[in-house]
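All protein chains but one are shown at their positions in the complex.
Here is chain A:
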Amino acid sequence: MKPTEAQKLSLQTYLHDTLSYRETYEEIYDHILSAMEFQPEGVSFEDAINNIIRNDFGGAKNLVKIETESKNAMVKEGLNKFLRFVTQYFKLPLLLYTVLATVQTYYFLSKINPGAIAIEAILVLLTMLVPCAIHLLRLYNTGYLLSTTRKSARDKMFDNLAAGPIRLLLLLNVWIANTSTFNEWFGSHPYIITMVLLVCTVYDLALYQLYTDEFKTVTEHKRV
C-alpha cells in the first residue's frame, strides 16, 4: 500500500500532535511508512495506520510511553558521551597536551600576573560566552540542517550542560569576595586559577564535541 501525499500529511499531523520530540517522531514516522508498504491494498489508510500502531507499538497510548523511555535513554547516552569527551583529556595521548597547557598556564600566571580584570575576562569567556555560543550554534544548526524548530529530547540536557560553568564562576567570585580583595587573591593563587582554567577549557571542549557529535549524523544523511 502506497500512501498519497495528503495521507502522509495527515499521518505527520497526527504524530506531531501525539509526540513531543523530533527524534521519536522521525523514527516512528519512518517505521509506520515502512510497514505501510506491506499492508494489503484493500485496507483503508486509517485501518492500516491503526493496525500498525496497535501491532507494532501496543496502541496510541504506548507511543507516549515509548517516547519517554527513548528520551531518558537519549539523555543518558548524551551524558555518557560528554563524560567520555571530558575524560579523554586526562588519558593518553591528549593527556600530554593537557599537562603541557597546564604547566604553561601556571608558569604564565606565576611569573606574569595579568591582573584581576584580565583573569575575570578570561573566566567570563570560558564559563559564559563560549558555552552560550555553542548553545546558540546548536539551535541555529537544528533549524538550518534539520529544517525544523521542533524540540529535541536532548534540549534540556544541553541547556543544563551549557549553564553549568556559570555556577562555577559565581561560586569562585563569592568565595574570593569573602576571603580577600580580587587583585590580591588572583596574584597569590596561581595554582587554583590554573586548575579552574583547566577545568573550564576541558568542559568547553567536551561541550563542543558533544554539539558536533549530534550533527555528525545529520551531515552523514545530508551526503546521501
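The working rule: contacts are C-beta pairs under 8 Å (C-beta built on N, C-alpha and C of every residue); 3 or more make two chains touch, one makes a residue touch a chain; residues count from 1.
Note that contacts and distances are computed from a predicted model.
Its UniProt record calls the unshown chain "PadR family transcriptional regulator", which is the correct pick from "PadR family transcriptional regulator", "ABC transporter ATP-binding protein", "Cytochrome c oxidase subunit 1" or "Molybdopterin-dependent oxidoreductase".
Among A:Thr13, A:Asn55 or A:Thr87, the one in contact with the hidden chain is A:Asn55. Touching the chain that is not shown, out of A:Tyr14, A:Tyr29 or A:Phe45: A:Tyr29 (per the contact rule at the top). Although one chain is not shown, part of chain A still touches it, namely residues 23, 26-31, 33-35, 55-58, 62-63, 65-66, 69-70, 72-74, 76-77, 80, 217-218, 220-222, 224.
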